[in-house]
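Note that this complex is displayed minus one protein chain, with the remaining chains in position.
Moving on to chain A:
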Amino acid sequence: MLKRRRWIFSLVAILPVLAIFAYVRVYPIGEILRLSLHKWDILSREKPFIGLANFQELFGDSLFRTALFNTSIIAFGVLIITLPLALVLAALIHHRTRSRFASFYETTIFIPHVVSLVPAAMAWKWIFDARLGPLNAVLSVFGIPPQAWLFDPVLSIVSIIVLCSWQALGFAVLIYLVGFKNLPKSLFEASKLDGASGIQQFWFVAVPLLKPITLYVSVATLVSAFNVYAQVYVLASDAQGAPGRQVRVLVLDMLENTFRNYRVGYAASEAVVLLVIVLILTAIQFSLLREKGTR
């Protein structure tokens, strides 16, 4: 009896949150799914149902395919750079936790994550600048000829990956640090007595035990990287007077289809594809990182 009353109370207590969540999260997703099956030009009152026609068109659309390709390269590039780097940095910071500079290190690494995106991206645009940027200046010291970072089709994507990783790193390090702080100290002591060096402790004890954290960080990083837009907009889009070629990403393509081409249904179908990709990747990561046995 009491149990049931408590159950009802809990339900009532979380209902408002659930309602808001449903309204701002679930409803738009449903709406996108619905729109993706319709043809709509924003203005007209008619939204004819066209089945999967939008999707059929998408796969023949070279702009979409370029955007999908670029976005995937960027997302995985960011993941591959951020994950190991964050793990190692967090390990180093954790290792030096008792040093007076520990909080300085943590803050330094976390700042990029809280700095406003556009000014930060502007700064990086200057860093990457072919003629005036410090990056090329530094490279020239090592005898490397100046590179057209934001012109070259490959280098401009590399530049975006660097910018996105720089931003994602702080968050990842922070989460890993929490993970490190929660690892039982006695395991490290035991492994020390077992003869493990610092690097062996990291590799054989910390990394496996941080698997759940790695899962979370990689999902969060990948999902946010798949939604890359502003960084590209500042660094390499025509609207910002990109020096050369525009790097097309999925969100940009969606925006163009919606507000320049007035094809909302079509853009919605792109969003659905993005959603499906992210869901599949998340599922893969979960199964890859699922812990062995029933521990």
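Here is the rule we go by: a contact is a pair of C-beta atoms (placed from the backbone, for glycine too) under 8 Å apart; a residue touches a chain by one contact, two chains touch by 3 or more; residues count from 1.
In this section, contacts and distances are computed from a predicted model.
UniProt records the chain missing from this view under the protein name "sn-glycerol-3-phosphate ABC transporter ATP-binding protein UgpC", selected from "Threonine dehydrogenase", "Fe-S cluster assembly protein SufD", "Sarcosine oxidase subunit beta" or "sn-glycerol-3-phosphate ABC transporter ATP-binding protein UgpC".
Of A:16, A:60, A:143 or A:195, it is A:195 that touches the chain left out of the display. From the options A:205, A:250 or A:273, the residue with contact to the chain not on display is A:205. Interface residues of chain A with the unshown chain, by the touch rule above, are 184, 186-187, 189-196, 200, 204-205, 208-209, 211, 291-295.
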